[in-house]
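Every protein chain except one is present and positioned as in the full complex.
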Amino acid sequence: MAKNSLGREIPETFNGKRYMPYKDPHAIVPETFHFQRASRMLKRNYSGASKVVGGLREAIIASGLKDGMTISTHHHLRNGDRLLNDLVKEIDALGIRDIRIAASSVHIVHAELIPYIKKGVITALECGVNGPIGEQISKGEIKCPIVVRSHGGRARSVISGEVPIDVAFLAAPFCDEYGNFNGFYGPSACGSLGYALVDAQYARKVVAVTDNLVAFPALPIGVPQNIVDIVATVDSLGDPKKIVSSTTKLTKDPMGLQIAQYAAMVIDSSGYLKNGFSFQTGTGGISLAVAGHVRDMMRERKIKGSFGCGGITGFFVDMLEEGLFEGLFDVQCFDLKAVESIGRNRKHQEMSAGLYANPFNMGAVVNRLDCAILSATEIDVNFNVNVNTESSGLLLHNTGGHCDVANGAKVSIIVCPSIRGRLPMVRDEVTTITTPGETVGVLVTERGIAVNDHLPELKAELIRRRAPVKDIRQLHDEIYAVTGAPKAVEFTDEVVGLIEYLDGTIIDTVRTVRA
Amino acid sequence: MADSQLRRTLLFVPGNMPSMLQNVPLFKCDSVIIDLEDAVNHAEKDAARNLVRRFLENWKDRNKEVLVRINPLYTKWGRDDLKAILPERPDAIRFPMCETPELALELDAELAAYERANGLEVGHFGILPSIETVKSVLNAYAIATSTKRIFGLAFGAEDYTASMGVARTNSGEDLIHPRMMIVMAAKAAGIQAIDSVFSDVNDMEALKKETELVKRIGYTGKCLVNPRQIDVIHEAFAPKREEIDYALEVVEAIKQARQMGTGVISLKGKMVDAPIVKRAVNTLRVAFAQGLVATPIDEEILNG
Partner (left out) sequence: MEIIKKGVAGTMQSSDLMVFVEPADTLRLEIESTVIKQFGHLIRAKADEVLAKNGVTAGFIRLTDRGALDYAIEARIETALQRASAA
């Protein structure tokens, strides 16, 4: 065990691999470590014949998957995904064991995998999870070492070969028999395939799995035939109703609206809200309310923004079509309107997770962001943010792009209610650090705005505008005066998971909760 | 006497709902009216009374005016409400169904008795009567002048239209007459006129129109039931840029005149007298609250 720079105890090795403790956001320079791009064997295909081998089982056999290998899937089908569950069932039926899952994310629907973890079919997770799997891991009810990565961090780990993917099984909503595919059309259309694009480039074997085999060529090409080994067909990739399910509704909660209004004030005071403005926000009710304010200000002042980024909603599509942005960078579509837009509008650009947020390249899109709205399950008085665990100590959420965007954007704004069900959200220490405080610009709660020390001009401007600027410790004390001081959740010494920072260093661990 | 309290928005908050009640310190309204009357079921009057009492007891740093709407004194709850609430020192009582000056005096006597018994200055607690029936509209001036505790008249349109036997509309022509009667009674008595709630929470455009209308005829505040309406009402009551500029000029002129020791002041050839100064000060007070001027107005300017 060693302490990282944020005071968290980090094991030197985990599940047989060595890790470095987190130091600071710029500590790891790939050149000095001689990091290389992963390589895969060159292949030659003499044939122009169909690559369709049959269903999932035939594809698994054809891929050469064996005990101890690593597979990946993408999470563009989100909670409507059937592929990962069906895949693991087939892998089990074929008697293959000790598989590592390196999906781009795992959702609540994948709770079906729990029996296969117990059975030894799945023995490690090289990805963060949402929902019951993480909950049971942090309760110690199932054993499965887990390394949680951000979107950018995962792209980095695949591109650098730190997490070598043996076979990528990529859901392909619109696919031809020779392996060209995109995500724009078909019954399982999900729009952007941003997370899958990295796997398609770097996995040793690439299997396109489709429920919608179309006549050659499947255009426009998202993933091209020259990097796809196998095509498999299935009845259904998932439940379309749950694939692009985000309810893009503005919050009606008065406190949420208050937070949104303050956040808009922060953006307005940042100095970036002018021609060329770039912006990212999520799908939560508060985030959308902020986006609403931003749209109104841009309209009113006739501002032409540069780009909107991230997971894309219909709200951003409307802003694009209204001429408020030059374009959209889309790593993942959140609703049907976004799916429909990316399929026809060339200014709505599909973006790979590597282009979006991989820190080890010649510049990710997040580096060009002015303002970004991010959420938190907790934040501490040093601005460190938790999005992985809740105050209960349970691992319930994946990182998403949180630390990538916080690090890239010029002003990263955390929006968070000050209290959730009596639990204070501004803590002395967060349960788990996902994103280091030094990369966080501003915290906005309904009780006030706290500005980090590295943005003194923004702070002065907010004070000038009579915004309720408070020291983060003052905010903390005010909240505790309302809620009382909660007892800390107790953890055992057993490390069941790592929280990896985007550069591959370990920023925190997950330990089992003491019953 | 008209006090200088800014009351653009008076937000009703149900007395038996902790999730709303504990957000009271955070709402950006000028005043809050914690409701023990219509928002509370008959069976829960006791529970609401306890809850509001404990809430007020625990709310140390009050940052807005606090009114409690009690049940009418002729109900079996009214006096118990007062008994529970007065020890927690609300600023005023919102007094429903105040149809006659006698009813106002009855509450006045209750409050005075409590004040005397507890060493408070008589007149400590204010009264904001609800003018919400035809009868109370006709008695508005008599009610307004019945006791010095009354700092405003609050129109209650819902009950009023019921007492008239008509339906309330968003356009509001059914309310023209009572609105005029009430604002005239209030102004004649030198107190504030406060308009009724606008209940369609989803029609912000109509709320804005209604607020602009009542502002034009002399109302300075409005009650509301949903915090989402606060900003719309504040914006509607905010003075226009020209009004602010003129008010600043008036204040500047009077400052200079005072420095030079002149009594009579003129601005651009027009005489500036006391009512004009008073209006300028009011304009700037609202403008500051709305963030339209950077510094608060020094009210001493009024006294010279």
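Read from first to last, the chains carry the letters A and B; within each, the first residue is number 1.
The criterion applied here is as follows: a contact is a pair of C-beta atoms (placed from the backbone, for glycine too) under 8 Å apart; a residue touches a chain by one contact, two chains touch by 3 or more.
All values derive from a computational prediction rather than experimental measurement.
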item	value
Which residue of A:L94, A:I227 or A:L423 touches the chain not shown here	A:L423
Full-complex contact with the absent chain, from B:K28, B:R54 or B:H124	B:R54
From A:T251, A:S306 or A:T483, residue that would touch the chain that is not displayed	A:T483
Residues belonging to chain A that touch the chain removed from view	391-392, 420-423, 482-484, 486-487, 489
Touch residues of chain B, complete complex, unshown partner	16-19, 22, 46-47, 50-51, 53-55, 57-58
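Note that in this section only the chains that are shown with their structure count from here on.
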item	value
Between chain A and chain B, centroid-to-centroid distance (C-alpha), Å	49
Partner chain B, residues of chain A touching it in the complex	252, 254-255, 257-258, 261, 446-447, 465-466, 482
Touching residues on chain B, where the partner in the complex is chain A	22-23, 26-28, 226-228, 231, 291
